[in-house]
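Working notes, beginning with the structure itself.
Removed: one protein chain of the complex. Kept in place: all other protein chains.
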Amino acid sequence: MTLDELERLAAEERAAQRKTACWLHVCTAASCLSAGAAEVKQALEQELAERGMLNFCKVKGVGCMGLCSAGPLVAAQPEGFLYGRVTPDDAPDITRSLVEGRPLRRLAVPGDLPFFRRQFKIVLENAGRVDPERLEDYVAAGGYASLLKVLNEMTPQDVIREVTASGLRGRGGAGYPTGLKWSTVAKSQDREKYVVCNADEGDPGAFMDRAVLESDPHRVLEGMAIAAYATGARHGYIYVRAEYPLAVARLRAAIRQAERAGLLGNRIAGTPFSFHVEVRLGAGAFVCGEETALMASIEGRRGTPRPRPPYPAESGLWGHSTLINNVETLANVPVILREGGEWYARIGTPNSKGTKVFALAGRVLHTGLIEVPMGISLREIIFEIGGGVPEGRRFKAVQTGGPSGGCIPEEYLDTPVDYESLSALGSMMGSGGLIVMDDSTCMVDLARFFLEFSKGESCGKCVPCRVGTAHLYDLLDRILRGESDGAALAMLEELSDLLRHTSLCGLGQSAPNPVLSTLRHFRHEYEAHLEGRCVAGACRTGERR
Amino acid sequence: MNAGIKTLRIDGRDVGARGDQTILQVARENGIFIPSLCYLEGLSPVGACRLCLVEVKGAARLLPSCVTRVEEGMEVTTRSERLDRYRRMILELLFSERNHICSVCVSNGHCELQGLAEKLQLTHVHFPYRYPRLPVDASHPRFVADHNRCILCTRCVRVCDEIEGAHTWDVMGRGIEARIITDLNQPWGESESCTSCGKCVHVCPTGALSEKGRSVAEMAKRRQFLPYLTMMRTQR
Partner (left out) sequence: MTAPHAAPPGTDKRWKIVEAAMRRHGYRRDALIEALHSVQETFGYLDDDSLRFVASALRLPLSAVYGVATFYHFFTLKPPGRHTCVVCTGTACHIKGAPELLALLEREYGLKPGETTPGGELSLLTARCVGSCGLAPVVVFDRELAGKLSAEDLRRWLERRLAHDAR
C-alpha cells in the first residue's frame, strides 16, 4: 500500500463512518469482556436491528476506555455520553435515549470526572475509539501514516534523531534512553538484526501493555516497523504472555491484516524495506521480562538471564544485534514521528519526557487504566484521578514498580512521577503498576507477598537470588508468625544488601526493594510484629493469615 | 577484534593480557587468587556462583571476573572487606541451601566448597539451614548422584553437553526448587543418553556426583583431562 493508497483508504473509511450519525462504542478489552461486554454488545446490536435503526446508529467494539471498575462501559458518540455497569437489559433504554437525543441518567458516568479530565493521551489516543480488530479503523484515525512518511521521506538517521530529540525513555521500567538504544543497534555492522517487542508484562498488578495490545495492536506494529527501519532490522518478534489470549489473538489478526495490506512483509509500500513480525508466546515466567532471559525464551530455552555485557545490541537473538523495546515505548513512536520529537519533549519534566500509562488498582475508588504527563504528583493520581480511598478508610501507601519497586507513604505523595524521583524514594517507575493500600493492609504481609513472588520467579541460576530470596521469604514469614526477635530485621537488611549487589540480573538485584522500602517507611509495623501485634489488624499473630 | 595486548592493573599490580581474556584468567595466570565454583577452565563460563565478583574502577556494579573481558587501563580489586563479606555470605547461602555434612561426605577433604570455606575463613553459618529432603540416586552401576550435596554450578550439565556431546544432564524447575536431572528426570541408571564416561563426576566440585563404592573422604576428582579434551576439540 503506497502513501496515496493509504490516504485514499483513510478517506473512504472516514466517509463511510460519517454516514452513520451515531455510534455506540462498547469496550471489548478483557476487563469489560469479563464483566459481560460481549453480551451487552450483542443486545445493543439486536435492539438496533429490531427497531430498524441500523442506518442511523451502529455498534462498534473498541478498546479500553480506562475506567475498568465501572465496566462494562458503553459510550454514545458523537455526544460522548458514557455509561457504566451496563447489562444486556439496558439495551432498550440506551437505544431510546439515542432517539430522544438525551443521556440516560440512570447509567451515566459523569464525563467531567477528574479521572478523565486530568489525563493526557498519547499511547492511548485510540483506545476506546478505534476497533482493534479492523485495520481500516486504525488507518482512518491516521494509522500507518507515520510509517509511510518515514519510509518515503526520512533516512534511518533522521528517524533516530527525531526519537532522540523526543527524550523518550524505556517504559519497561529502567528508563534507558530509547534514541540511544536505537542508534547503538543501527551502528552495528551485523547483517542480520532483530527488533523485539517485550510484551511479557509480568508485574502482578500491571495491565498497561495488555490494554494497549488489546485496544490498539496496529500502533505497536507500526512502532516496531519504524524501529526496524531505523535500525536496519528485517525481522521482529513480539514476546507476549500466554496468559493474555485476547491480546495474542488481536495481535495475530493485526499482523495478518497488515501483511495483506502490504504494511508489513516484503517491500513495504513499494519501498525496498521489508519487515516480518512473528508472535512468540511466553509461558509464565516473570524473569523473561529481563532482556537476556527473554531472548533465551524466544530461542526456545529455559529463560535464565546471562551476564551483560555483551548487550543485546551487540549480541542478542542467535548472537545477532537486537533491539528490545517494551510495548508502551513502541506505542509512543508513531506519535513522535507524526508530531515531531520537539513536540513530545515539551510534555513532562526535563529528564522524564512524555506521558506514562499506569494501571491504577487496589484500595482506590476508580480503578483502571490512565495516561498522565510525567511530573504529575502521586497525590493527584490517587486522590483526584483515582478519587481517593473508599469506605472511609485512611490512605497508607502506594506501591509502584511491582516486585522490583517499593511502597511510598503519605508524606511523599507530592513527589512528581518521574524516573529519578521514584528511585530516590526506594521505589521505581517500573512498568506502571500503581497499587493503593489503606490502613487495613499490613506492610510486613505485603513484603512477604512480594518475596513469595520473587522466590517463586527466581530462575535459580545465581546463588544470591536463588537462596537469598528463599531466606528473605522465610524470615518475613517467621516475623509474621511472631517467631522472631530483633536479629531478624538485621538479617533482612544484610541479605537485602547482598542480593542487591551480587545478583546476576535485575530480578535478584531489585527483589529486596519491597523489604527495604517497607523497613524504611514502616519499620514500626515490623517491630510491632516482633512483639506479636499487627498494626493493621490484618494478621492474627501466631498463625498465618 | 579485541585480541590485541592490553595492560591492566589487578590489586595494584600491572599485568599484561590478551584482549580476549577474562579478568579471572589473567588473575590466575599471575597467581592472584579469585574464588569461584561454577567456573572451570575448558567449559563455557556462566557467571552464576557470584563468588568471583570483583571491583572494577569506574564500574557501577561488581563484575563477575569469569565473564568480564579485560580492557586497557582497567583497575581491578579482587580483595576488599566488602568482597570478602559477600563471598562468605554466598558460601553460607550454599551451605544452608541443602545438606552439606562434611564429616560424612565422600568428598570430605577434596571438596571445593569446603576448601573455599576454609580459605575464606568461614567459621560458621548464621543463616538458618533449610534442610530439604532430597533423594540420592544410586541407580547407575558406577556412579551416585546425591542431590543433598549439589550446589547447581551446572559444570556437569556443561561438560556433558559441550565436551561429551551427550547432554544427559540439565536443570529442571526453577529457583530454590531447581535440580539437576538426567533425561526426563528419570533415574540415572535408566538414562538412554548417558555414555557412562564419568566426566560429570570428575568436574563436580562437591560430593554431589561420585563414583560408587567410595567411602567418606575417598572421592578425589581427576580434572586434568579437561583442558586436554578442550584442546582436542578446538583443534579437530
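Going by the order they are written in, the chains are A and B; count residues from 1 in each one.
In the analysis below, contacts are C-beta pairs under 8 Å (C-beta built on N, C-alpha and C of every residue); 3 or more make two chains touch, one makes a residue touch a chain.
Bear in mind the structure is a predicted one, so any value in this text is a computation, not a measurement.
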item	value
Residue touching the undisplayed chain, where the options are B:59, B:101, B:136 or B:172	B:172
Omitted-chain contact residue, chosen from A:88, A:142 or A:204	A:204
Hidden-chain contact residue, picked from the options A:35, A:57 or A:74	A:35
Omitted-chain contact residue, chosen from A:68, A:104 or A:505	A:68
Touch list for subunit A against the chain that is not drawn	30-31, 34-35, 68-69, 71, 201-207, 210, 242-244, 280-286, 297-304, 359, 361-363, 367-368, 399, 402, 433, 435, 437, 441, 446, 449-450, 453, 457, 459, 545
On subunit B, residues whose C-beta touches the chain left out of the figure	161, 166-174, 181-185, 192-193
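Note that only the chains that are shown with their structure count from here on.
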item	value
Rounded Å distance, subunit A centre to subunit B centre (Cα mean)	40
Subunit B residues within the subunit A interface of the complex	46-50, 53, 61-62, 64, 67-68, 86, 89-90, 93-94, 96-97, 126-128, 130, 151-152, 171, 173-178
Subunit A to subunit B touching residues, read off their complex	285, 302, 306-307, 455-464, 466-471, 474, 491, 494-495, 498, 501-504
